[in-house]
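The other protein chains are all here in position, but one chain of the complex has been omitted.
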Amino acid sequence: MPLYSFLIIPVVYVIVFRYIPMLGAQLAFRRYSILGGIWNSRWVGFENFEMFFNSYQFNRVLSNTLRLSLYLIFAGFPFPVIFALLLNTIRARRFKRVVQTVTYMPHFISTTVLVGIMLQFFNVNYGIYGKLYTALVGARAPDLFSSGTGFVNLYIWSGIWQDFGWGSIMYLAALTNVNPELHEAAQLDGASRFQCMLHIDIPAIIPIITIMLVLRAGSVMNIGFEKVFLMQNDLNIAASEVISTYEYKRGFVVSSGIGSTTDVSLSTTIGLFNSTINLLVLVVVNFVAGKLGETSLW
Amino acid sequence: MRSKNRLNMREVRALRADRRGTAIALARSDRIFLAVVYGIILLGTLIVLYPLLYVLAASFSSPSAVTQGRVVIWPVEFTLAGYKQVLAYQRVGIGYRNTIFYTLAGTTINVFVTLICAYPLSRKGLPHRNFFTFLFAFTMMFGGGLMPTYLLLNRLGMVNTVWAILIPGALSAYQMIVVRTFFASTIPDDLLESAKIDGCNDYQFFWYFVLPLSTAVIAVIGLQYAVGHWNSYFSAMIYLQNPDLYPLQVFLREILVMSQIDTPEFMDDHAAEAIQSMKNLIKYALIVVSTAPILSIYPLIQKYFVKGVMIGSIKG
Partner (left out) sequence: MSLKKTCIRTLAVLLVLSMAWGGLASAQVSAEVIHNEKGVLPIVNEPITLTVGVSQNTMVQDWQTNKQTLYLEEKTGINLEFVVYPLNEMQTKLELAIAAGGGDLPDILLFETPGIRQSVLMPWAEAGMILPLTEYYDSLLYWGKETLALSDDIDLDFVKKYLTSYDGEIYGVYGITESINNQYAISRVLMYGPWLEALDKEMPATTEEFYNYLIDMRDKDPNGNGIRDEIPFSGYSGALDNAKRFLMTPFVYTQQDYWIAEDGVISSAATKDGWREGLRYVNKLFSEGLIDPAMFTQDQATLTVALSQEPNVIGGYARWSTTNLAADDADRYLYRRLEQLQGPDGKTVKSWWPSMPTIDAVITKNCEHPEVAFMLLDYLNSIEMSIITRYGYEGVNWFPNDEETIKAQQEKFIEFWQNQPENLLEKFYGEDALPLVAKNRYDTTQWGTLQNDWWAGVGPDSMTYHLDTQFYDLGNLDNELSAMSYVNEFIAKYAYEQAAQYRDISKVVTGLVFTQEEQEVVNRYFSEILSYINESWAAFAIGAMDVNNDGVWQDYLNTLEKMGIDKVTEAVQTCYTRMNQ
């Protein structure tokens, strides 16, 4: 029983502040009006979903969202892990501290500024990229912002650049719990540092890696709005229109005055759709993880 | 304690060995391996470092030098005008005060709720453990959305009070699950059993064993929550009306949003030009002003990553 008493506060919290607002999700099946509110707006069944699924660009925005997200997971996920493992093999503390502090700094640069810097650096004519390319290859550099693949790569790799240091903190913390005596014993037995890493460090952090991956998979539909929107242009839009930017633009027509018409029902619908996919993916990945190893979410 | 001392000695030795680079313990393959590791880490650090230095240099440079692309790595036409302009806003002071309060109070609440939630869920013996885990995990994917949450907080009378900032985000299911995994994989079952035999109850075990053994993970989630609070502006913008309660980021974001807007069509040339140069002036100073304080807490937390050795000794 004392164990349950730990849970009283968290459970009350989660019911009041998380589950009660979820009742608002019924707006996905209603046409929202101010007077009707959450409970009395007109019931329309799946009309909002149909509207979203039948929109001309639905396939495009869905596949773009998934492409960016999966690429980001596959390319981005290993970096913090590897970085943490490498950093862990180093024992020069001051060097380690400096490296850690530097690599976690980009996490604090706001998206607006990040994209501004990228546009400057990767400008084909006068950016560092453009100048270097011309100097090395002798021809005008291809404009990375102007093609779908260029956009995707810039998006992914700038994301990795920004967050690998920050992400590695979690694994570094996990590695502190590895018993150093194991390393010593292994080294006495003639194991190399690399072998130690492979056979001691990695197994020790496998549970946390698994959980992080499962959790990451559960946000597969969440591609943030701001960075994509700022990097978007008429040439790369075929690859860069994602669900969040699509949703944003919908209310934004006929530019006569500020403000966009917010479609509460549609955004609830899209939110519900994303959440459902996320949940399904999470459950599947979690199941697989549970089968393959011992760690799983529940 | 005995084992801790021993470990420290060993570490010191290993450290010296690294520095000299000639230790007997280091085989040739290890030296190559270490060289590669250092190389990769250095390269990664440099790639990260350059844009950061650029931001720093740009913040001390004249706006025209920045817009004309003359800043490479060192300030050009050194000026403090950007910082002066940013600090001229009266609300910077109030904003700092509020942000520090939200970060401290918010993080304390977060860490507390996360730990008391994660611990029971890490215990294999807890009845309905999967149900409870799912109850929390579900909230990672499904949320109420902005409007229902606002209506709830309005009904609870929390709108326009500090509670609207501190309470609705009190627990991140994500962090909770991470901590739970930590507990489950690092606190040995036999430790609990032997403690129980010695007459230790769950509260005591949590307090005297679990928490001391988990400083590293507490430091990490504390840091992540703190950074989240530090950078957060949205809930403050939505739930607060009194500017005296605003955190720094709300105000900084306004300047940043401003710098993002293209010169509007309807504006006359003079206005457009003046606004343009202000934008360029403060953009970079803003980043430095807003991130320097939170960056400076990292080294304080770092020391917890090199500790956490006690658990090893118990396990071993």
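Just so it is clear, A and B label the chains in written order, and each chain counts residues from 1 on its own.
The rule is short, and it goes like this: a residue touches a chain if its C-beta (ideal position, glycine included) is under 8 Å from a C-beta of that chain, and two chains touch if they have at least 3 such contacts.
What you see is a predicted model; the values in this text were computed from it and never measured.
Engineer: Of A:Ser5, A:Asn40, A:Ser146 or A:Thr276, which residue touches the hidden chain?
Structural biologist: The missing chain is touched by A:Ser146.
Engineer: Which of these, A:Ser5, A:Ser63 or A:Asn125, touches the one chain of the complex that we don't see?
Structural biologist: Per the contact definition at the top, the residue touching the missing chain is A:Asn125.
Engineer: One chain is left out of this view; which of A:Leu198, A:Ala238 or A:Val284 touches it in the full complex?
Structural biologist: Of these options, the touching residue for the absent chain is A:Ala238.
Engineer: Which listed residue, A:Arg67, A:Arg93 or A:Lys249, touches the chain dropped from view?
Structural biologist: Only one listed residue reaches the unshown chain, and that is A:Lys249.
Engineer: Where does chain B touch the missing chain, residue by residue?
Structural biologist: Touching the missing chain: residues 63-64, 67-69, 85, 88-90, 146-147, 150-151, 154, 237-238, 241, 243, 246, 250, 253-255, 257-258, 262-266, 268-278, 280.
Engineer: Considering the whole complex, not just the chains shown, which residues of chain A touch the missing one?
Structural biologist: Residues of chain A in touch with the missing chain: 33-35, 37, 51, 55-57, 116, 119-120, 123-127, 143, 145-146, 233-238, 241, 249-263.
Everything below uses one rule, namely that only the chains that are shown with their structure count from here on.
Engineer: Taking the mean of the CA coordinates per chain, how far is chain A from chain B in Å?
Structural biologist: Taking the mean C-alpha position of each chain, the two centres sit 16 Å apart.
Engineer: Okay, in this complex, where on chain B does chain A touch?
Structural biologist: Against chain A, chain B makes touches at 7, 10-11, 14-15, 18-19, 25, 27, 29-30, 33-34, 37-38, 40-41, 44-45, 47-49, 51-52, 54-55, 69, 113, 116-117, 119-121, 123, 125-126, 129-130, 132-145, 147-149, 151-152, 167-168, 170-171, 173-174, 176-178, 181-182, 184-186, 201-203, 206, 216-217, 219-220, 223-224, 227, 231, 256-257, 259-260, 283-284, 287, 290-291, 294-295, 298-299, 302, 304-309, 311-313, 315-316.
Engineer: What does chain A use to touch chain B in their complex?
Structural biologist: The touching residues are 2-4, 6-7, 9-11, 13-14, 16-25, 27, 38, 83, 86-87, 89-93, 97-110, 112-113, 116-117, 120-121, 126, 161, 164-165, 169-170, 172-174, 176-182, 184, 187, 192-194, 207-208, 211-212, 215, 218-219, 230, 264, 267-268, 271-272, 275, 278-279, 282, 295, 297-298.
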